[in-house]
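With one protein chain held back, the other chains of the complex are shown just where they sit.
Right after this comes chain A.
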Amino acid sequence: MRILVILLASLAAAGCAVDTASPARVAERFHALITANQEEAACGMLARKTAQRLPSRGQTCADALRELRLGPGGVVTSVSVWGDEAQVRLAGDTIFLHRFSDGWRVRAAGCMPVPDLPYDCEVDD
């Protein structure tokens, strides 16, 4: 019985020990790079599908990101992680991320909430 309790407690602990720090760091870094006018490096943090969708014809990803003039992100106010998806709320933005084998990448940024509907994002996939 004691072994069962320990096993269940371990499983619960393992299941509940969600890493919220990693997606928060990626979201902060993404905005820090944009603020520092390093859009090319910021593009390197996007999910592949998002990076492909972002530029218009004849434009680079960095050009498109620069054109959007995303405001400063500010401090992280909350992080939600469910499976391989995460949402990081910053003082000035909401960012959605996906966990790939090489780590968290930005799927959507510059997002504004819309009641009862998906967020309206400047950058998404």
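In this section, a contact is a pair of C-beta atoms (placed from the backbone, for glycine too) under 8 Å apart; a residue touches a chain by one contact, two chains touch by 3 or more; residues count from 1.
Basically, contacts and distances are computed from a predicted model.
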Protein name as given in UniProt for the chain not displayed, "Transmembrane protein", "ATP-binding cassette domain-containing protein", "ABC transporter permease" or "Sulfite reductase (NADPH) hemoprotein beta-component": "Transmembrane protein"
Candidate in contact with the missing chain, chosen from A:C43, A:A86 or A:V106: A:A86
Positions on chain A where the hidden chain makes contact: 47-49, 80, 82-87, 96, 98, 100-101, 107-108, 111, 113, 117-119, 121, 124-125
